[in-house]
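One chain of protein is taken out of this complex; the other chains stay put.
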Amino acid sequence: MYDKEIRELKEKVLEANLELYKSNLVFFTFGNVSGVNRQRNLVAIKPSGVDYKKLSLKNMVIVNLDGKILTSGLNPSSDTKTHLVLYNSFSEIGGVAHTHSRFATILAQALNSASCLGTTHADYFYGEIPCTQIISDEAIEKDYEHETGILIKNTFSERNIDYKEMKACLVASHGPFTWGKDPAEAVFISKVLEEVSLQNFYTRLINPQKKSMKKTLIDRHYFRKHGKNAYYGQK
Amino acid sequence: MYDKEIRELKEKVLEANLELYKSNLVFFTFGNVSGVNRQRNLVAIKPSGVDYKKLSLKNMVIVNLDGKILTSGLNPSSDTKTHLVLYNSFSEIGGVAHTHSRFATILAQALNSASCLGTTHADYFYGEIPCTQIISDEAIEKDYEHETGILIKNTFSERNIDYKEMKACLVASHGPFTWGKDPAEAVFISKVLEEVSLQNFYTRLINPQKKSMKKTLIDRHYFRKHGKNAYYGQK
Amino acid sequence: MYDKEIRELKEKVLEANLELYKSNLVFFTFGNVSGVNRQRNLVAIKPSGVDYKKLSLKNMVIVNLDGKILTSGLNPSSDTKTHLVLYNSFSEIGGVAHTHSRFATILAQALNSASCLGTTHADYFYGEIPCTQIISDEAIEKDYEHETGILIKNTFSERNIDYKEMKACLVASHGPFTWGKDPAEAVFISKVLEEVSLQNFYTRLINPQKKSMKKTLIDRHYFRKHGKNAYYGQK
Partner (left out) sequence: MYDKEIRELKEKVLEANLELYKSNLVFFTFGNVSGVNRQRNLVAIKPSGVDYKKLSLKNMVIVNLDGKILTSGLNPSSDTKTHLVLYNSFSEIGGVAHTHSRFATILAQALNSASCLGTTHADYFYGEIPCTQIISDEAIEKDYEHETGILIKNTFSERNIDYKEMKACLVASHGPFTWGKDPAEAVFISKVLEEVSLQNFYTRLINPQKKSMKKTLIDRHYFRKHGKNAYYGQK
């Protein structure tokens, strides 16, 4: 199954996992990044429980979008099924990342969505970063990691959140998942999410009544960087 | 437009931007520093959205004090108009810096001015570091970055704050702007502001009723370092 | 008393102490790790008050399980008797670590057990990480370090906690002890404990009413990594 496209996918996923590790968002073997090749319905993902320092092109695992493992040897990340639900639900994403980054996890443990309290937040996330409901006992008993993906998907559909404008979700009691057009963007969003979560946490700690910024200011900042009228950065 | 003065201005601004980056006050491409040449009404500033690691003399952007871009190629920082209002309003400053540094931003998000709670604060900032009102919808819709500068200017004039004794302002829901006699001082003030903001935050967290230090003690510390009777440091 | 087994034990203990030091869980000369050779009833442990940078195979101290010092020269860690009670009480452990790591110590000082608030916790600790009662005056006066071990042992037996599923204890007003199958695992658990303690602390700070996660979710995560049905990692 070795070919150029697969190799390129593995390279992107390997690089994104290493970037995740360097960014201090993961501890030990926690966390994982995957990437998808949409033409071929293939996903490359970190192997389960392997030390980041030992990651290489060779131990990246390939699965198809139904979860079938296509490489021999190592098991994929135990969170693989969650990634697959996200690829199947959010049709235009190309990469998914999962971390236990400190303040995103703390917000998830505290069951707190992160309302938009500042322009740093609005620059990257359009409105409140949602925290899911607590997963049901039924879902835990059934197919836990698959159901975690369904929980994220349902949170977005029930609350009418557009996954292209909100590339992160806090899973209650668990931690964050992020995504983007490719594995590198998923990791970048994980990094921004952690800083935004930290600033959200401390802002609410000193001012518990603080409500979201007004919509006009969120719009100004988000659309300064996104969409056809964006004017941040270079053409 | 290449000449020695422009080159020197660009050098100072480049160096100050790199110092800002090294000081861990900015994340990703956030933040920017500018400097002015008052004789020629020219401002050098960081280009918008460019990675700090890729900054060079060549990509520094020159604008005049009316906002006209005089170099070809890159767009200036999206916050350029805010900088220009500050240069036009505060006639003796030579440099401006903007960051999303952690605790200054958190205070700004929490809509909290930083009252003077300790001598570290009083050594550099004469009294309360102001946080602006929330920017009006009208100002957001009009010319947002220009209006942000006006907001800072008005905060200082309405509250009778001297920009030479208070070289920082927290913009509500947004983050800090700082200034000084040159770009290097603007960055230095950003660094002190961050530490002072952090200490202010934690002091109020453990003692929410804590009021400002008394004026006699603020005066003693501020004027130990500033003005004609200063006795800190070497002659 | 020099022989191969002793040398191997000392090597493991030295390496684990150095790892503890590198992990930033100890300050100055605080903290210590030991290991046991069960066949020979011998324990190797860090010498008391010696700088981590000066540790070597030569200055590791050997004691038997009754506390008799068998090497000449240096005194063993002042906490040695606590370690010995743990080896004598928890029959299958092979290593013990003691730190003053920041947030584990803060929880112990605040007299707070760490209830299970997230999956990161449940991945490594099966339920609430216990904090002991405050040690009695009688125990302090008698044989303090021995009694500290007894306190941990009694906490586990009175609360029906299995030391194989809960490899850490917070000693009230003091700090954490951890253990594992060998000195390296004891240190690894110290590291996870610190991160979990930090996340527990901040979660409760922002949501003081937060109760433990439900048992179904704890079970799912703990047994995903432990026991005969574990499916995390590689076979």
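When the chains are written out, they are named A, B and C in that same order, and each has its own residue count from 1.
As a working rule, a residue touches a chain if its C-beta (ideal position, glycine included) is under 8 Å from a C-beta of that chain, and two chains touch if they have at least 3 such contacts.
It should be emphasised that the depicted structure is a prediction, and the values quoted were computed from it without experimental measurement.
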item	value
Contact list for the unshown chain, restricted to visible chains	B, C
Option touching the unshown chain, where B:Leu18, B:Ile134 or B:Val192 are the choices	B:Val192
Touching the absent chain when the full complex is considered, from B:Asn88, B:Thr119 or B:Asn154	B:Thr119
Residues in subunit B touching the chain absent from view	117-120, 191-192, 195, 198-199, 202-203, 205-207, 210, 213-214, 216-217, 220, 224, 231-235
Residues of subunit C in contact with the chain not shown	27-30, 47-50, 74-75, 78, 100, 102-103, 105-112, 134-135, 137, 140-141, 144, 173-175, 201, 204-205
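Following the convention adopted for this analysis, only the chains that are shown with their structure count from here on.
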item	value
Set of chains adjacent to subunit A and to subunit B	none
Angle, in degrees to the nearest 5, of the Cα rotation that carries subunit A onto subunit C	90
Most distant chain from subunit B, judged by the mean position of its C-alpha atoms	C
Per-chain CA centroid nearest to the all-protein CA mean	A
Distance from the mean Cα position of subunit C to that of subunit A, given in whole angstrom	34
CA centroid of subunit B to CA centroid of subunit C, Å	48
Contacts with two or more other chains, residues of subunit A listed in rising order	205
